[in-house]
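With one protein chain removed, the remaining protein chains of the complex are shown where they sit.
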Amino acid sequence: MHRRDPRAKIAALMVFLVVLATAHRALPAFGLALVLLLSAALIWARLPLFSALARAAIVLPFSLVFAAVCWLSGDPARGFSLLLKSYLSALAVLLVVSTTPFPALLRGLEMSGAPRFLLMVAQFLYRYLFVISEEAQHMSKAAASRGATVGSFVAGRSKGRSARFRAAAGALAVLFARSYGRAEDIHRSMLARGFLGRFQPFGALRFRATDAVFTLFASLAPVLLRAAVERAM
Amino acid sequence: MPHPLPPGPRPPAPGPRPLSRPLIEVRGLRFCYEDGTRALNGVDFRLERGETVALLGANGSGKTTFVLHLNGLLAGQGSVEICGLPVNRQNIPEIRRKIGLVFQDSESQLFMPTVLEDVAFGPLNSGMSREHAVERALAALETVGMSAAAARAPYHLSAGEKKRVAIAGILAMDPEILVLDEPTTSLDPPGQGALAELLVRLPQPKILATHDVPFARALCDRAVFFQGGVIAAEGPVEDIVIRFGWELALERSKLRR
Partner (left out) sequence: MRPKARAIPRQTPGCPLGPVHRRVDASVCPPVFALLRNLFFSRCEKCELGAPQILVSGSGSGTILAIVLPWKAIVHIPDGFLSTPVWATMDVAAAPAVGYIVRRAQRGFDDSRVPLLGVMGAFVFAAQMINFPVGIGTTSHLVGGALLAYTLGPAAASVVMSAIIAIQALVFQDGGILAMGANLINMALVGVLAGYLPFYLWGGGRWRKLAIFSGGALSLMASAVLALAELLVSGVPMPSSVLGVSLALFAVSALLEGAITLAVIEALETIQPGFVRKPETGRSFVLGAIGLAAVLLAAVGVLVASTAPDGIEKLGLQTGIALHVRSLVTTPLTGYQAAFFQAGWLRKASAGLAGLALIYAACLLIGRAVARKRSV
């Protein structure tokens, strides 16, 4: 599954999500069927099943709160639907993203019509996301070790708190300046290597017969499952 | 304190061209930053064929500013000629192909998602077809010994590997001159050794702006010393080092407490 064209996976994902989003009847059964379908796909893609299932559960705490509100308002079916749909959506997205290198995913989106400029920004964002996050963490730790003690926190002296507030703002400003400087460095290296104003397209994706077959089956599966479940009810 | 040398010899009179024209010729380069700091105050510099020159000098003495003028990233007063081409708007694309500049921070230099895509960035920009660009990129990666990493993301590479990929990115453009700004930054001693071995194998003439004296000593024929925005002296590396006391010889017993 890792080798399938990203466009095929994106198309299948969209079909899955739409079929899921528009489903209103027989949700428990349908939900179970979809979980099994995705688990089968995960196994086929040789991804660790339980870790993936757990990782998709990231979305649950948020949904749980709303599900609780629904339940207390007398609409438990909707609460369950919220939980189920948000979880399945997260799991499906996780599946696609874990089987597609991010640059390939972006290229697939570009060839499906998304604006190139935006995708290039996303590409650079992804490239430097972890770099700058690490910088931020180092700065955070440095700032913390330099004076944000639990003592002054608990005492709640407003002076101390406002000073730390300002220190955090200062840290952010420094991070901003560093990031901006980094962007200028990047621009300079681009120019030094002959950048003339437009990024040249690199990899062309080839949509093969196997991709078409995959798209067909992967799109049909949720549709058929839903038809089957709703007919059985 | 040694005083700055008088301006260099005048350019040759027009006539039959000398046998070996300098690859880089800089005359009277002056540059001021936006906030008014005068970074370069009349720099004269030549690079002949086959040379490897070290740029030594304190932080802020103008080394990096000078290097950025060589491929037109900064523009100051005075004249800069690369292989006979003056650095101006028309010539810049050609000059940027001839001068391969490797920046100090490899993280900012490897900005594409995969190594191969990054190394192919230069060739693609010069209008090559994708296949040709990839061919060049693979060849360059082979030269620096990083072919195995072609599909990897630059974030995961070690500092030494990143530096090698950065060099490959430059080599893929087939430059005539290599310019490296502080190449040994954040490299551990084995990494520095590996880099030195790689650079020695590359045939292009090189300019190395560096603080690393053993590195300069091993690789460079001569050195120039930047001080206060001018070149204060030039000569063999060892002479410069001794003259300016540019080597750190620490002995615990001799450290003043």
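Per-chain numbering from 1; labels A and B assigned in written order.
Here is the rule we go by: a contact is a pair of C-beta atoms (placed from the backbone, for glycine too) under 8 Å apart; a residue touches a chain by one contact, two chains touch by 3 or more.
On a predicted model such as this, the values are computed, not experimentally measured, just so you know.
**Student:** Would you mind spotting which of B:T114, B:Q192 or B:T210 touches the chain that isn't drawn?
**Tutor:** Spelled out, the listed residue whose C-beta touches the missing chain is B:T114.
**Student:** Could you tell me which of B:R21, B:H132, B:H156 or B:R243 touches the chain that is not displayed?
**Tutor:** B:H156
**Student:** Can you tell me which of A:L37, A:A90 or A:A228 touches the chain that was removed from the display?
**Tutor:** Going through A:L37, A:A90 or A:A228 one by one, A:A90 is the residue touching the chain not shown.
**Student:** For the chain that got dropped from the picture, name the residues of chain A it touches.
**Tutor:** 2-3, 13-14, 17-18, 20-22, 24, 45-48, 51-52, 54-59, 61-63, 65-66, 69-70, 72-75, 78, 81-86, 88-90, 93-94, 97-98, 100-102, 105, 115, 117-118, 120-137, 139-140, 148, 153, 156, 158, 161, 164-166, 168-177, 179-180, 182-184, 186-187, 190, 195, 197-199
To be clear about the criterion, only the chains that are shown with their structure count from here on.
**Student:** Under the touch definition given earlier, write down the residues of chain A that touch chain B in their complex.
**Tutor:** Chain A residues touching chain B: 101-103, 123-124, 126-128, 130-131, 182, 185-186, 188-196, 200-204.
**Student:** Can you tell me which positions in chain B touch chain A when the two form their complex?
**Tutor:** 68, 71, 73, 93, 96-97, 99, 101, 103, 105, 107-109, 111-114, 117, 120-122, 124-126, 130, 153-155, 169-170, 173
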